[in-house]
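These notes are about the structure you will find just below.
With one protein chain held back, the other chains of the complex are shown just where they sit.
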Amino acid sequence: MRYLPLNDTDRSDMLARIGVNSIDDLFADIPEAVRQKDLLDLPKRASEMTVERRLSAMAAKNTSAGSVPFFVGAGAYKHHVPATVDHLIQRSEFLTSYTPYQPEITQGTLQYLFEFQTQVAQLTAMDVANASMYDGSTGTGEAVLMAHRVTKKNKAVLSGGLHPQYREVVEGLSNMAGDQVVSLPADPAGTEDILSQIDDDTSCVVVQSPSFYGQLIDLKPIAEKAHQHKALLIAVFTEVVSLGLIEPPGTQGADIVVGEGQSIGNGLNYGGPYVGLFATRQKYVRQMPGRLCGETVDAEGKRGFVLTLSTREQHIRRDKATSNICTNSGLCCLAFTIHMSLLGEAGLTKLARINHGNAVKLKKLLSGVPGVEVLNSAYFNEFTLRLPKAANGVVEALAAKGILAGLPVARLEPGNKDLENLLVVASTEVNTDDDRAAFAAALKEVLA
Amino acid sequence: MRYLPLNDTDRSDMLARIGVNSIDDLFADIPEAVRQKDLLDLPKRASEMTVERRLSAMAAKNTSAGSVPFFVGAGAYKHHVPATVDHLIQRSEFLTSYTPYQPEITQGTLQYLFEFQTQVAQLTAMDVANASMYDGSTGTGEAVLMAHRVTKKNKAVLSGGLHPQYREVVEGLSNMAGDQVVSLPADPAGTEDILSQIDDDTSCVVVQSPSFYGQLIDLKPIAEKAHQHKALLIAVFTEVVSLGLIEPPGTQGADIVVGEGQSIGNGLNYGGPYVGLFATRQKYVRQMPGRLCGETVDAEGKRGFVLTLSTREQHIRRDKATSNICTNSGLCCLAFTIHMSLLGEAGLTKLARINHGNAVKLKKLLSGVPGVEVLNSAYFNEFTLRLPKAANGVVEALAAKGILAGLPVARLEPGNKDLENLLVVASTEVNTDDDRAAFAAALKEVLA
Amino acid sequence: MEEPLIFEFGSVETCGVDLDEADTPEFELGGHERQAEIGLPGLAEPEAMRHYVRMSRNNYAIDSGLYPLGSCTMKHNPRLNEKMARLPGFADIHPLQPASTVPGALELIDELAHWLMVSTGMEAVAMSPKAGAHGELCGMMAIKAAHTAANRSPEIVLVPESAHGTNPATAALLGYKVVSIDAKDDGTVDLDKLKETIAKHDGNIAGIMLTNPNTCGLFERDIRTIADLIHAAGGFFYCDGANFNAIVGKARPGDLGVDAMHINLHKTFSTPHGGGGPGSGPVVLSDKLAAFAPLPFIRKTDSGLELVETNEATTDGEQPFGRMTAFQGQMGMYVRALSYMMSHGSDGLRQASEDAVLNANYIRVGLQDLMSLPYGVRPCMHEVLFDDSFLKDTGVTTLDFAKAMIDEGYHPMTMYFPLVVHGAMLIEPTESESRASLDLFIATMRDLVMSAKRGETERFSGAPYLAPRRRLDETSAARKPVLKWTAPEPVEISPSEAAE
Partner (left out) sequence: MEEPLIFEFGSVETCGVDLDEADTPEFELGGHERQAEIGLPGLAEPEAMRHYVRMSRNNYAIDSGLYPLGSCTMKHNPRLNEKMARLPGFADIHPLQPASTVPGALELIDELAHWLMVSTGMEAVAMSPKAGAHGELCGMMAIKAAHTAANRSPEIVLVPESAHGTNPATAALLGYKVVSIDAKDDGTVDLDKLKETIAKHDGNIAGIMLTNPNTCGLFERDIRTIADLIHAAGGFFYCDGANFNAIVGKARPGDLGVDAMHINLHKTFSTPHGGGGPGSGPVVLSDKLAAFAPLPFIRKTDSGLELVETNEATTDGEQPFGRMTAFQGQMGMYVRALSYMMSHGSDGLRQASEDAVLNANYIRVGLQDLMSLPYGVRPCMHEVLFDDSFLKDTGVTTLDFAKAMIDEGYHPMTMYFPLVVHGAMLIEPTESESRASLDLFIATMRDLVMSAKRGETERFSGAPYLAPRRRLDETSAARKPVLKWTAPEPVEISPSEAAE
């Protein structure tokens, strides 16, 4: 087998050196009764060519985003990632290294984590960011748990603009941990009255902006109300590119900012791996989940970086840890950091402007389709349409015409008549005028 | 522009430091009359996304070998290259390094060249190999020039089994340099009488085995006759995989062995870049063209490698050099070396066996198609068919059915009625039973 | 040359990405425009390339040498897997595009699920957890859900002292009380103590979390009895699958009485560790827990594979306890893992486990006369645990010893884990190492040990000498954490300097 350097001569020589007769002698602790005698009921080894053919055949059955006019967003976005990014993250030294437990020989990893943390803190206008979470949704779950620890209260209020699957993650964790969650009804237009839900029992308010439906939300009054009740504002985003153009949550009073970083450096990958961004105020840093990289010096006084504040973590604190997490999203945050370094402020701002501009153009076109109504007044690169019929069927019909048109809200929120006709549509820099025209024309046909 | 680190502030500051008023002051030596005033009549800069789209659109118009049953050979072969190979040759340290002029900081390149030279010498059973040529065809041209230098004669005899385009390269060079070439007529079955062409004026005999038509040739008698007349035997191959199974030219008396190494480690690439293999006897080493890497020691006695015998080369010897070459096929020989290291003798032998086996199976199937005759008795993974009609049209008809069936000899040798119906067909490890069955069935239809 | 931070040489005006100019229409941001500068530096492409290439060269990696981190399974990462994961049909599909447009994605997930279920002998698998610890959480949530469905609410989870820290952390996160169970002198679970503990908390045991092979590198011989005991007590058996690499094709957790086990795809099935992530932690489940598997999952129907994403779409018997993450999990890792599994096949997977165990024992016998085995001379599984008693009175600390390995060109083994052993040194070579590589490692380790015993303390106390950095001060890093770059205070320049 091509990945195994030992040959049969090695094996028998080594067994002799060890002083056993057969390999099974080394497995003697496995009770005879449960020892696997035959091979597993699975195919035998296959050549690289064969594996490549079989997997390529599966891949070929899928419609890739780049091959069609593409408008699906709702938490994951099709952006163009420079070839440099993918090249660099495949460097052996990055790809095949592990958690930097030995900082003297992992400064490569540690330095990019320090750059990443700084970039995330800058983007969110927060004091401090960690070395990433699995993704935005699990990060949101952890943010709520952290808010409980900080406030010593356990009732979270979730905005109706929060991504439904993020909500489910929070609800699941909270239910299991015995905490309370108040989830407000779906709020496509950003008109909910969340302030009245905040009381002294509230540990945190979770608000997404741009919301799942694309609406931009003013966080300041929510932060104020929350702080009056000693609750934290957890600000969530799923489209990090928006931070190139809109006011960051940090300057609006957020206490924890958590978001999905996939848009920068990372592909769609059918949902994962992605990279969760997580930032907070300095005073809460010791309640933060996840890894942190810090600056220090070596024995010769040279600057270097290490993992730090690990007394929060499970491998030291065990059942008293701030979280059970012992992984970050390493390569994905490297991709994020590299792409963001290439963009810089000038590039990110321009990218955000193009994204917004494309959304505005799309909105104009689509709102001209008879029967279609746009629900959002202020948005970044995503908005919600109300169609004259159920969105699920419309999306399938458009897919059949080779257009991937967006997310029917009912797919994630079934059984709610009010939401049945809603379609969340995203537009990024990859969309051309032709894409938009094709979408509008096809939608007109499907709705006719 | 994303590749240019200077910004306009840098530029004006730097001009000031240099002490000139404008960039054009630095171009003052260009006569005013010929200075380019406007931009070139070409499109302006484009984003990575745009370039990617435009080039991808061009690429998508081509039928890639991997997407259809594929049987074209004739000097370039579709093999499966492990993903490891392409990963490794893209390492920055290999990809973006130059000719190892400073050996202390280019041992990576030099060591693989030394490995490559040894592998090529082993494969060909020759004393010494160089660090590669551009490709097999230009290598053959250089071999003939080298034979002229060694023998101080200038008449080359080319077998009718030599690849027609190789022949043209040799003829072109020789004509221009005022040398003589005797090219024998096309020899599909390997039955030509080349021995009678060798006389005391002959500097070298150039014989390809497996021949362009796939025929395996016994080199020993040709070597004997050549040596009787103080001429050199130049043995050529285009399919290096054949050396896993057949007798190497070195043990058959060849004086120079030259071949195409593309099959190992390198893709089809529509003809280039490829990697020419070039080996000879120890006594001729100082007449060899191309770079050579040799072993030495450093100031501390550690083994190291350097470019050596450069007094043969143009940058030292100028008009007295053995060749004007100042490049090798660096990355392609790295790919060759890595792939060959992965295969090893066991893998190469097995690969060769599979190739030959697939060719035998294909031959059986195709010779069962009415009107089709196979011309070769002994072959490796390629053979020539005589069809009942012109091969050009048959190949086009098969292409229309989604099968790339081989090379019609007439494409390279037009105007020769004897060759009009000949089709050179290759089969490698990538061909499946289904591929072969599809080919035979389609051929039957087209010929019906 | 020292590599600066991007903040020290990039600039907010520089951009290494060209974007096509677009005629931007009127903004419709509703007054949410950003007011202040972000401060993000940009780099031209050549600058970025060089910066990250140079940084990378300060990292140790599997591709550069033996990486014997016990419990982490640093094995070869085939590049075929990387290539497959980048096929546009996998890498460029959206988790929420119509399922009808991604049948190949569902097929891939279902196929990987099949390989995981067959190789573990389990009934079901929850694919979505994003990492090992996330898988533990998922498995324990399924256990809690099963108790709840049976109207039970036991409060205690048993965890051996040798467990990974994630085990107690996970249990605690779900509100369970963690009760430790002791080990025997041979490093495995003390059955008598286990029985006592169960008896003491009769009726209140939610389950046990056990790593097998355990973190001492030993297979728990009494595994079936432990499973029976915990089942009899009404609890479930959660197995930490971090060490599955040792037994693939040799024993199936399903046959051992396991109810739930996460699989670190990056450990056993070679997805790259990537400097700490991303991981992927599918959880296989027994028939008792299968019904509680979280959303989403794939259902086989006559008309093909169906993606079930919501409670509303469930049918009889499906009682998902909730959702672990948005979307469908770590698709990119699934592709890599399946590519690896298909490449090995049933025979190769077994061979890999055998070679991993063989290599670990080869190191054991190569070093056991000089280093100290806390549980005596006996076969180990895929990793061998030494303790630091061989360093007693040498003046060399365990950490010093590890750092000295760096100067010899090796990444140190796992240190100070498991906690049950004082000065633990856990060595896992994996099946990726050749015999020559092991021989060199053994010889080097022997040389280091002899050097320590000879009292050559300087070689150790100052180590590493040859790494990109000398010993780093972790204490002061934690005391006054500097977690991001901040612009240095502008230095006052005196007029004479400014003029220069």
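Letters A, B and C name the chains as they come in the text, with residue numbers starting at 1 for each one.
Criterion: contacts are C-beta pairs under 8 Å (C-beta built on N, C-alpha and C of every residue); 3 or more make two chains touch, one makes a residue touch a chain.
Please read all numbers here as calculations on a predicted model, not as lab measurements.
Just name the one of B:172, B:368 or B:388 that touches the chain not displayed here.
Missing-chain contact among the listed residues: B:172.
Among B:254, B:332 or B:422, which residue is in touch with the absent chain?
Residue touching the chain left out of view: B:332.
Can you work out which residue in B:69, B:82, B:161 or B:188 touches the chain that's missing from view?
B:82
In the full complex, which bits of chain A touch the chain not displayed? Write them out.
Against the missing chain, chain A presents residues 1-5, 7, 45-50, 82-84, 86-87, 92.
List the chain C residues touching the unshown chain?
Against the missing chain, chain C presents residues 1, 9, 18, 44-47, 49-50, 53-54, 57, 61-65, 75-76, 78-79, 343, 409, 432-434, 436-437.
Definition applied: only the chains that are shown with their structure count from here on.
How are the chains arranged in terms of who touches whom: line, ring, star, complete or other?
complete
For the chain pair with the highest number of C-beta contact pairs, give its two chain identifiers.
By number of C-beta pairs in contact, the leading chain pair is A-C.
Take the average of all CA coordinates in chain A, do the same for chain C, and state the distance between these two points in whole angstrom.
Using C-alpha averages as centres, the distance is 19 Å.
Where the centres are mean C-alpha positions, what is the separation of chain B from chain C, in Å?
Measuring from centre to centre gives 46 Å for this pair.
Where in chain C do residues touch at least two different other chains?
Answer for chain C, listing residues that touch two or more other chains: 11, 13-17, 19-20, 43, 45, 49, 53, 78, 80, 82-83.
In chain A, what residues contact two or more other chains?
In chain A, 2, 48, 52, 82, 90-92, 342, 429 touch at least two other chains.
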